[in-house]
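Only a single protein chain was left out; the remaining protein chains are all shown in position.
Entry: chain A
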Amino acid sequence: MKLTGLTMAGLLVAGAAFANTVVPDEVSFGEYGAVEASLSGTEGNADKGREIFSTKSMGNCVSCHQVSQLSDVPFQGEVGPPLGGVGEYRSAAELRGIVANAKMTFEGTVMPAFYKTSGFIRPGDGYTGKAAKEPIEPILSAQDIEDVVAFLMTLKEN
């Protein structure tokens, strides 16, 4: 690849974003599971978060949660509670903690941890059924989590 000025700039931005990123093993959870500080240092994008929430290969949150505001997304699941009003009664810090690792808020919950890279039993490589390649990547990136949290904060009317 030829390094143009543009890709150089891109690399520099990525490097800068990475510098502010909190890696999964170093996320600091409060007593009740909330995470105060942004994981990426960059504000979340609610539109992007909406897509991550609804897309199978990304967060796939709709497999377990109904969201009345997402009437265009078919097949919303019922394993978790409906989230139509969650931005009303949860703070961004609480939501960040729940999405990063819901087990810190709800002990033993069925909800997967989306920002975690260690402590798994037989981790796999995506949906291939084969062993995971090291190092294990979290299911969602730091910025993905911030985007999802931004989206959840918009869920107010129910």
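Quick note on the criterion: contacts are C-beta pairs under 8 Å (C-beta built on N, C-alpha and C of every residue); 3 or more make two chains touch, one makes a residue touch a chain; residues count from 1.
Heads up, the rule we're going with is that contacts and distances are computed from a predicted model.
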Name per UniProt, for the chain absent here [options: "Fe-S cluster assembly protein SufD", "SoxAX cytochrome complex subunit A", "ABC transporter permease subunit" or "Spermidine/putrescine import ATP-binding protein PotA"]: "SoxAX cytochrome complex subunit A"
Decide which residue listed in A:Thr21, A:Asn45 or A:Gln66 touches the omitted chain of the complex. A:Gln66
I need the residue numbers on chain A that touch the omitted chain, in ascending order. 56, 60, 62-64, 66, 68, 71, 74-79, 82, 84, 110, 112-113, 120-132, 136, 139, 157
